[in-house]
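Removed from the display is one protein chain of the complex; every other protein chain stays in position.
Going in written order, the chains are labelled A, B and C, and every chain counts its residues from 1.
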């Protein structure tokens, strides 16, 4: 049985994994970069070892160093969290070869799902629907029209070497397909030096819906229902919820079945996520499988009551899943808002810096998974996500109301955060109505950027309080400058100042 | 419909009520004493009004002043919380007469349940079991023996004017009953100047188990299952859990039914709690009914998923309960630990003072209901309870493990708290086994008071860190004393100090 | 001591008329307010105005005279203008005349510099791309002008508020 787990990660997910370890009586080992000596996961762990400089490539991605630490610390197992080495087959392989349990699926599963083309072919073979299209390079106009007709319009022409929207063209009718094809090719050539393009069905009003799956080493597979992740900005998820407002019981059953098929096709073991695109007519298509824990796993934990990290560790220990598909229920509704250190009013610029003060929302139906604390300096080397706020209630509308209440309570000063932005999402009509797809943020950007108006007196009072604070500050400065007999500690002095406004 | 609620309370319960108001879009009005200007409920509310000096009698118990504020603020309703005026029939009456909704039961219900003797008689009439015995003053030995035999040994002889254990005698056999009676009488005479005594059945291994009930204005009654509250110190609850480890489905059904009978006997409306004593043979006896929300209501909320404050407000609005008995489930297991500002190593002495820093436990399955914040001075005028920590998990043992993990994370400095004490409760074998009654704390006191041993190096490191902190502090003091050109703000300076150890 | 305070383009004058304990009677640009103001945390104030409970975070900016203020729904940047601050502001604006210095608000790494010294640039043209926290941000020229000097090169790690590129406005 696993007695000590090295967590090869940082930030909130490292702390989250260690929480479950602690509950299971398992010791946790942190690794940290030189920039992270004061990070919460180092403080939270039972043991902590430095694995290199600030740059991720030299620390959190330093496979050999991390395995060396695992050996020194005599860790039985390594949990990779998400990001960093979590979907790195070489890492999983080296961990296993070092005689340490990798808490995740097999190398084969990671490799297969990590390669888009192989995964797509396997899904077709396994009867899991994929976005209709072809990965082949289309070289002549006849073949182009043939395939486009076969798929059915609208279609998307995409550069094989593509990314960032370059070399992409949406085509709604046959008459436009050739000119679009030529423009895409030419754009691809100049952008990537490679003019290979392929065609895919264009999914209208696309919803990003994923299924959590869990499998043990004994061939038992379950899905833990869906997560609706369509609130995205630049393919970055911002808000997730479960159940999906789009979902029907029939579709859930069908998609859950296909998600399990996808997992079975690679003999999947552990926790994984099958991502689908779903259109407004409830057609769904396999997108990819993430062979690790997801950022948004807490909403699934909240409605099913299952601790997914504990489940991962139990599976890694060779235990059978303690629940069957028919035991699982979606109880109520859960929403997650990701809180980033960013300035949404300034093009969502990341906002690292020192957290001056923080108070998390408390009370009924609220969970926070974070890692920053007062006085902590958020480093600029890593992801700007500060925390995840999860609300739960029996109904969706109550979960939204509760999230708004929690966001009202959540105070972080020193760095700009996305709290005001996600608060506006909770008020956006399309979101409240559950009537949204991946275009939601784009479509509602004007609303999301508008501040609610404060009455006239707000500004006046802000001015007054600034005035009082400044006056008091100048007075204190004066006192300290002149007082040369001053003996007590600055810290103590700081703590003692209670009635500071003495104009 | 209620649009604005005045919360006639302070501390965590005032904030907790306001949270639900906020989620419902209802404005909240705080009242505060002069000692509470900076209290969290004042900051959290939409409006706040001072109702008098620090002394509760002149502020939080000042009925006329509170009603006056409710009128000024145009509040539609008053929520009394628990304690203070929550079970004061005069208050409920005056509130109603002022045309304001009292969020609680009728004056008749408060009055009836507030009087122990009347309540006892009504329960007997309603078929709710009470502790066998008589409230009559026993004046002769024949009657004494007769009643004792009728009740069955062991019996307890109690002074009618009694309290604090004075004039109480436990009698296990008939041969001792007369001498015990005479001693009790004589003790009562000298302690209270009144030698009236009565007999009650002595409940062996007593469990304090209560049922949450909820009723609307349309005659619908449900119970929301039990709470086990036997972990008590001097009749003060310390830890509560639901389900009770003692409970059986049959007993739950029977007690739930009787709890509803008790509520029906006074045409109860709103949230209330029926407290029972249960012995080891699962006999149960009515103790009293609390006609208000209880401190420990969150564990019921967690396993049923129902927001009891919202339910109270909806009932006050005249809405029917949205659930029936058969809709309600106990999902998983919840435990609450009360966190007091007290020094358990010093006879549980209250420890008011300034909270220097606080970090609440976060993550899966944890709820905190508190009200103190960094820099807040816990006043000595009121209750020393800082917060309530609630853990939930699918099973009891996992809920205990999770509570231990949360207590590990919960850091409060500046005041002494009961965190170490309740942590030890979570480790006590009797508690872990679910094998405890109201004698638990008394019985386990030695264990609860023992610190887990730290290895040798702990003390050495503590010494070293004290040394470094002191040296650095003295150095900083020196700097500030001599630096007369020092211009920047002390606050800023404080925030900037990052690498303070520069020996 | 009546002080001037700036918020956006507004310049406000404040007079404290009465002050007992935490209670203030003040005049702000001719409007009279009765307030109860308490500092409750290191940078948080609780304000009661005719019963209304208002919370404000007052975060000191780069200078002690600058504040970033968060209210429930709004964010303000306020500057207290006293004699010292006024002098500094003057000196600064003089220094910057005709010059447009690009800097980042945070540390990061230079990803791309699509201009060279001497290039003519338009207002809004991207002159440098900096990566921080897994995101790339484009910095644009605030005016038409000529690239006067470039202080960094691709791959450099930079601190926040460090001059990266200077553009002379035309």
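Everything below uses one rule, namely that a residue touches a chain if its C-beta (ideal position, glycine included) is under 8 Å from a C-beta of that chain, and two chains touch if they have at least 3 such contacts.
These figures come from a predicted structure and were not determined experimentally.
Peer 1: Just to confirm, in the complete assembly, which displayed chains does the hidden chain contact?
Peer 2: Over the full assembly, the chain not pictured touches A, B.
Peer 1: Taking the full complex into account, find the residue in A:73, A:131 or A:274 that is in contact with the omitted chain.
Peer 2: Considering the complete complex, A:73 is the one touching the chain left out.
Peer 1: Could you tell me which of B:9, B:351 or B:387 touches the chain that is not displayed?
Peer 2: Considering all chains, including the one not shown, the answer is B:351.
Peer 1: Looking at the whole complex, which of A:2, A:42 or A:287 touches the chain that is not displayed?
Peer 2: A:42
Peer 1: Which one, A:374, A:398 or A:437, makes contact with the chain that was left out?
Peer 2: A:374
Peer 1: Thinking of the whole complex, not just what is shown, which of A:8, A:30, A:239 or A:259 touches the missing chain?
Peer 2: Among A:8, A:30, A:239 or A:259, only A:30 touches the chain that is not shown.
Peer 1: Which residues does chain B use to touch the chain missing from this display?
Peer 2: Listed in rising order, the touching residues are 341, 345, 347-353, 356-357, 380-384, 408, 411, 413-414, 420, 451-454, 457-471, 473-474, 499-501, 503.
Peer 1: Could you pull out which residues of chain A are in touch with the chain that's been left out?
Peer 2: Counting over the whole complex, chain A touches the hidden chain at residues 29-30, 37-38, 42-49, 72-73, 373-376, 488-489, 491-492, 494.
To be clear about the criterion, only the chains that are shown with their structure count from here on.
Peer 1: Considering only mean CA positions as chain centres, point out the chain farthest from chain C.
Peer 2: Most distant chain from chain C: B.
Peer 1: Can you work out the whole-Å distance between the CA centroids of chain A and chain B?
Peer 2: That pair's centroid distance is 39 Å.
Peer 1: Using mean C-alpha positions as chain centres, tell me how far chain A is from chain C in Å, no decimals.
Peer 2: Comparing mean C-alpha positions, chain C is 31 Å from chain A.
Peer 1: Identify all positions of chain C at which a residue touches two or more other chains, and write them in rising order.
Peer 2: Only 22, 38, 41-43, 64 qualify.
Peer 1: Please output the residue numbers of chain A that touch at least 2 other chains, ranges allowed.
Peer 2: Only 356-357, 408, 414, 473 qualify.
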